[in-house]
Every structure is written in C-alpha cells, then in structure tokens.
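Read through the structure below, which is laid out as structure tokens, and then see the notes.
Yeah, one chain of the complex is gone here, protein chain that is, but the others are all in their spots.
Right after this comes subunit A.
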Amino acid sequence: MAEIYKLIHPLKYFTDYISREVRPDGRKFDEQRNIKLNVNSLKTAEASAVVKCGNTTVVCGIQLELATPKAEEPDLGYLVTNLELPALCSPKYRPGPPSDHAQVTNYLVSDIITNSKCINLKDLCIVPDKLAWVLYCDIVCLDNDGSLVDACIIALMASLKTLCLPSVTYDNDTEDIKVNADIRTPLKVHGLPVATSFAVYKLPDRNILLTDPSAYEEEMCGGIGANFIVCSNEGLLCGTQKFGGSNLLSDSQEESLKISRDRTNVVKKVIETSIKNDNEFVS
C-alpha cells in the first residue's frame, strides 16, 4: 500500500514523514547511517579500503608509481585522486564516458584532499627534480545510495592511513633506481578530513536539515549535487559547498557544523578500530 502511495503522491508521501519528525527509513533528522569499513581487502593495490555507509558502497585502491617531479615544483610528489561512477552503481547512470555528476564529484573529492593538507606532497619526493612518488588513488563507487562524497573521503583516508611507501635509493651518477619493497615507512597523514552531507528540505514554514541523506532523500531535496557538504580536518574547514536546491538558513548552518564535528569523532574511531583489527589479523 505504502509503495503505491509513494508512486502516486511522491511529494506528499515524503512530506507526511517529515512533518511527523521522522524520515522514511526510520531515522531521526540528525541521525547518520551505520559505517562499515574494511582495510587492506585488495591484494593488488598497495593500500585499499572498502567502506559502506548504509547502502552506499565505495572501494578505494592506491597504487604507486615513480615519476619525475614537475620542473616548476621540483620538490613535490603527486597525489592523483580519481573517482569512478560506473553504470553498475545506480540505475540513473548510463554506460559511456563519465557523466557531469561524476566529474564534479571527482573534483570535489580531490579539492577536499588538497585543501585539507592532510598529505604533504614534499613527503612524496625522493630526490628533488629527479624522482618522486605518484600516488594513484582510484575510488570506485559500487552502490550509490546518497552521501557519496562522505563515503569517498572515508575510503580514501583509511587507505592513505594504511599506506606504507617502499624505500628507494637513487644513484645520482648512474641514475639507477633501486626499490626495496621489504623496507617500508608509513606515509605521514596530518589529521583526518571528514565530510558530512546534508540534504535541505523545504517545508512551508521552515527548512529541515537531513544528515547523511540516502539517494531517495537527495532526490526529494533538489536532486543530484544539491547536498550541503561540510568537510573539516581537525576543526579547520577544508571544503564547504551547497549548489542549488533549497536555501540554507544560517541557524541550520550552525547545527550542521556541530553534527559534522560529532561525526568526525565517529569516523575517526571507525578508521582506528578497523586499522587496529587489520594489524592484529596480520600479526
């Protein structure tokens, strides 16, 4: 019955729930979905993580390559993030070249990582002007059920935190490169950027802020890319955006900052626990 009601009156169905202070999946407005995280699940990548936020599933794999640094920045390495939204993750996507949404989200994720300064690119340089690491961070979305950016950042940070760089010796005269995969040093990660998505739903008298929206809620609140995303690294904001959709009120903005601060602690605990479990499993 509810299914039919939803099809015939999609808007009223949603508003009925919201006006009773509950969301269609039973959550409260400020309640986020469960996070499940598994690190080092892929053996072909140097570091990897699978994360599930509710139904949204994202895999991140990091692979290493050596390259010459850019001439204008001889002491910096490269950090390349790439997000893929293959057609299998949602019925809305068609096979073919990356959609606009995929490209925008991709830029958003790489901007957040660059702005948060969680990786010092100087750490990736081996010999200035000669040799540097390229970190290819490939993120694949397997199931897109909303709040994609949050899941991507968690997967990416969990992978970066487990990444160990092999030691490299470079002979200046012969230009001989020796990589020793047995001696590894963990990559320095400064802080932990955490993104929190909100959907803003407009009721006649007020605006409602929905934390960690599902794909269905995103669709009801202005469609693709209309989320309000707050990203902070240790208290410093490093990416905040709201494109289109309903307007945001300044008091809900304060509320959102508080929620995102709480979420940071949760995510931190999830990542730490997951890495600890993995280390115990290995030893």
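Just so it is clear, a contact is a pair of C-beta atoms (placed from the backbone, for glycine too) under 8 Å apart; a residue touches a chain by one contact, two chains touch by 3 or more; residues count from 1.
Going forward, contacts and distances are computed from a predicted model.
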Protein name as given in UniProt for the chain not displayed, "Origin of replication complex subunit 3", "tRNA-splicing endonuclease subunit Sen15 domain-containing protein", "Coatomer subunit gamma" or "Exoribonuclease phosphorolytic domain-containing protein": "Exoribonuclease phosphorolytic domain-containing protein"
Selected from A:Ser19, A:Thr68, A:Asn82 or A:Asn279 as touching the chain missing from the view: A:Asn82
Chain not shown: contacting residue from A:Gln32, A:Asn144, A:Thr162 or A:Ser232: A:Asn144
Interface with the unshown chain - residue positions in subunit A: 2-3, 6, 24-25, 42-45, 48, 55, 57, 59, 61-63, 65, 82, 84, 86-91, 95, 136, 138, 140, 142-145, 214-216
